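Of the protein chains in this complex, all but one are displayed in their positions.
As written, the chains take the letters A, B and C, and residue 1 is the first residue of each chain.
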Amino acid sequence: MITNEYSIFETELTVRPDDIDMFNHVHNSKYLDYVLAARYEQMEKYYNMSWETFEKMGYGWVVAKVTINFKRPLKMGDKMIVRTGILEMNEKGSNVQFEIINKTTGKVSSDGIFDYVMIDLKTQRSCKVNEEMIKAYSI
Amino acid sequence: MITNEYSIFETELTVRPDDIDMFNHVHNSKYLDYVLAARYEQMEKYYNMSWETFEKMGYGWVVAKVTINFKRPLKMGDKMIVRTGILEMNEKGSNVQFEIINKTTGKVSSDGIFDYVMIDLKTQRSCKVNEEMIKAYSI
Amino acid sequence: MITNEYSIFETELTVRPDDIDMFNHVHNSKYLDYVLAARYEQMEKYYNMSWETFEKMGYGWVVAKVTINFKRPLKMGDKMIVRTGILEMNEKGSNVQFEIINKTTGKVSSDGIFDYVMIDLKTQRSCKVNEEMIKAYSI
Partner (left out) sequence: MITNEYSIFETELTVRPDDIDMFNHVHNSKYLDYVLAARYEQMEKYYNMSWETFEKMGYGWVVAKVTINFKRPLKMGDKMIVRTGILEMNEKGSNVQFEIINKTTGKVSSDGIFDYVMIDLKTQRSCKVNEEMIKAYSI
């Protein structure tokens, strides 16, 4: 994971049996859901500006682009650490790097970058991230 | 499938690879999603009062109870016919029976009953089904 | 929940953001996945005969029938307690009752019964549950 000026936060998750696919691995698209689950927790726990806080203000975060590498598959029963950290955050949105670590082996299962934009929930269009938000997430 | 006074409608669906689980079968909870997909199509196509029509009026249909039998698993690539029909419809909601037929073998893969109630999308509480709606669905 | 001679076990789970549907509730079919996740954990933790133990012996547990009531929807961020207990277990399979409790309100979100049968993973056909297995689960 690239070092940078922003903090890296960790969330522990467990593979759910319904995540398993025809190869007896976690299905590839579920890794995106793990990153979302981790960021959702971290928004409230570490940034003190939760998903629900944005929602009440009429905003939501949606993914504009994902680059994801699948390195070592997670399997039934595995526990993982999802580490995420902001790479860049400005009025246009934020880029978040992530690593999913298999808790048993300590090895990287998947890593990559999510580009997020903020949308106005009424118009469903992207909108500017304001100074207060950028400040809250600049830790 | 129990014969009754209401019409039986059919929707053809294809198993999606992400529906497959650790047994190389369609995962059990996905059958509920197939019934929802079939009813969604049939609401517009056959009853002429679509999901979106209810939504614009401020209503949504949610499931209150499901009884489902898993008889013969669907597999990767299978096509199915989802047959559904109302058993009862009144101001409290509707009960819909279904059968999922494997298109290749003609055999029943799954069957059961969904009990639906209508909710007011604003209050998220259940509300009365009106006469016009009952009439539209009494075919 | 029906009292009976078998133990009731509890597993805590958290709603994952990808479980949320068009009503901003947990999607109905996901409750089945929560019960599976709870039983999977409880098989290892409490019965001492895990999913993987059965798998190594060439067996798997599949669902033959589900009856499920949806009472109060879970939402984004909710934590739940999944309580399950065997109602009956014999050579043909087992029936497991469950209750999903919203951890914040203490109220029942969903309850019902799963009927399981054991399959031979090679033939994919149902097979007899032996005495040792029945004994391990008779707690």
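Everything that follows uses one rule, which is that contacts are C-beta pairs under 8 Å (C-beta built on N, C-alpha and C of every residue); 3 or more make two chains touch, one makes a residue touch a chain.
Just so we're clear, the structure is a prediction, and the values are computed from it rather than from any experiment.
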Handout entry: Where the missing chain makes contact, among the chains that are shown
Key = A, B, C
Problem - Identified contact with the non-displayed chain, of A:R16, A:K30 or A:R83 - result: A:K30
Completion exercise
Where chain A meets the chain that is not shown, the residues are 22-23, 25, 28-30, 32-33, 36, 60, 62-70, 73, 119, 121, 124
Handout entry: Residues from chain C at the interface with the omitted partner, ascending
Key = 17-18, 20-22, 24, 27, 29, 76
Practice task
With the missing chain put back, which residues of chain B would touch it? List them for me.
Solution key: 16-18, 33, 36-37, 40, 44, 51-52, 76-77
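Simple rule for what comes next: only the chains that are shown with their structure count from here on.
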Practice task
Find the most central chain, measuring centrality by the gap between its CA centroid and the centroid of all protein CA atoms shown.
Solution key: C
Practice task
Provide the C-alpha centroid distance between chain A and chain C, rounded to the nearest whole angstrom.
Solution key: 29
Problem - Computed distance of Cα centres, chain C from chain B, in Å - result: 24
Exercise for the section: At least two other chains touched by the same residue of chain C: list those residues. Expected result: 33, 36
